[in-house]
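Supplied in structure tokens, the structure appears directly below.
Of the protein chains in this complex, all but one are displayed in their positions.
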């Protein structure tokens, strides 16, 4: 079938954007699990397409190994944890926490059999993992989660998202969708039309939206005591890394002078860890810097937010199903102005993936964080499209 | 494994027959839905491999659009119908009935974004759609359904058939199977052995079968009051287009002179609309020209017929499963005399599909209806096979 001129331009531009078929980026820290998920009971989880097994040593330290026994591919999570060692449930190969076989029951020696182990760093409610080249694993490069600092109270959760992780990042970088996908939870009709700023560096993308005056939905109005008031709702979508997106929000009563406003902020870490090309571990760590002692506020907000994020899960899964069916030679996506940050993000992820695959070389390292002028998206007609 | 000489000849001959792997024919009118299925509630349906959304405007007119939002591939049937416009449930793009975006909430202009819309023509209980090249959409080429004329009473229904549409056409063009697949419903043992005529033109294939004297099964005997009588049952299988097959049947008491026989005819439109290569929307419109005022006859025949057609659905699905498992280099199908019409039909569909794919050129247009001498099938041994 024939595409229009705009559709064809969008199709060409789309080739530089990450999507369902983009290889994973390995040289990044990802969240592997919530701390509370890893215990003395071995846990199997697929991350970046690799099946891993997680457990805790007797001293509580977490361990991640390939879940595939080097001998005959039996899943190690079906084995037995003995002290700090995992014993395969098929022929009894015994692995230490470095993935080295230290016992082969049917013979005297072990001869250097091993599987891969993965560096882990536990930070508050989450456990980070390094899936990339071992010599590059530097805990100093784990991205910061500001809601874990003193003076904040947090809650966390996990969802299984049957869609590619890139589209969760895209979802978060343009909250226009709050007025539609979340019309029944924390969206309001004025959200989609509010002004916004975009900032783009080589590796980080922000979109800041100013909704004011507005009436806050219950999830924000109740804990901030701004019910029925003309309020400001200022939200920053912040792509921190392929493994982390943080939404920063502040709220205040427009009737109050700036000096009189209480400091009421929300920070929510959205943490998409790819499982496979079409499945993502979606972790959430949510924090606030007010009403710190009120446990019922924590419960109320947690429950309200997870209901809203579940709407994203449902929507992204519907999108995934449609893409799987329709992604043929005539496929295209047309971008608009509010996509500027997410288009930059998808180009960045694609470039990083290509670099790891050795498909392109660049003079500037992809991990450079030197800010540059925001890329002005090209336009077809008056619609911005990526170039 | 070695094939016999006949098997090998059949395998070669089979290469010219349409089947599970034949591309769809786009330049045809297909039935998209029963009229009663399309309402103010958006309906998603896949036709010829494309996912579409259907709805009715405020004036009742039906609309068909691509179901994929041009922006970020969200399924439009999950959105909201506002007046005559469909608003995407993700970022709020608003589409008119031509598939043009007329509002982008996050910016002032729309800049020519659009998706494809599909011409529809509503005729009685069904809605026809044109999936092909837009400039060729001519409602005058919609095939006629004679049971929709005055003096007939009709009923209609829909079944989901998990098999390729070609094999439903094949099923209908050779009713030999009534004695076996429908032994418990409207088949009789003498059906398979009855005399038949075949007529084949470039684009239309008939098989007419004369079962007489016979005893009619209840579905025909009761409404025609021919129970217990020696009757004639004359049935014509008529391939009208890749989208329509009509079965014409007449019944009469053999004890009556021709002038005394009441005019008792049945016409059933079998309407296979391809969804995917292995799934078909199977619509049925059934009509009779007698007992017009008797609603209980309508209900009786409808229920009896649908039970029989459900046997075809089950059988075709069993055939589909077996073909999926067995269609390897040794696959073959051996045709017999009663397949002459269906072999011609499968060659015609294959030729039409190839022409659309640009694989062959012909001097005579494929849509020509000029009748030709029926192709005499070649034979291997005394078995006719397509050549």
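Think of it as A and B in the order they're written, each chain with its own count starting at 1.
Convention: a residue touches a chain if its C-beta (ideal position, glycine included) is under 8 Å from a C-beta of that chain, and two chains touch if they have at least 3 such contacts.
No experiment lies behind these values; they were computed from the predicted model shown.
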Omitted-chain contact residue, chosen from A:20, A:68 or A:208: A:68
Given B:121, B:192, B:234 or B:297, the one touching the chain that is not displayed: B:192
Listed residues A:90, A:158, A:300 or A:331, member touching the removed chain: A:90
Where the unshown chain meets chain B, residue by residue: 1, 4, 6-7, 10, 167, 170, 174, 176-177, 179-181, 192-193, 196, 315, 318-319, 321-323, 325-326, 332-338, 379-383
For chain A, the residues touching the chain missing from this view: 46, 50-51, 67-68, 70-75, 78-79, 87-92, 104-107, 109, 111-114, 116
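Methods note: only the chains that are shown with their structure count from here on.
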Distance from chain B to chain A - Cα centre to Cα centre, in angstrom: 47
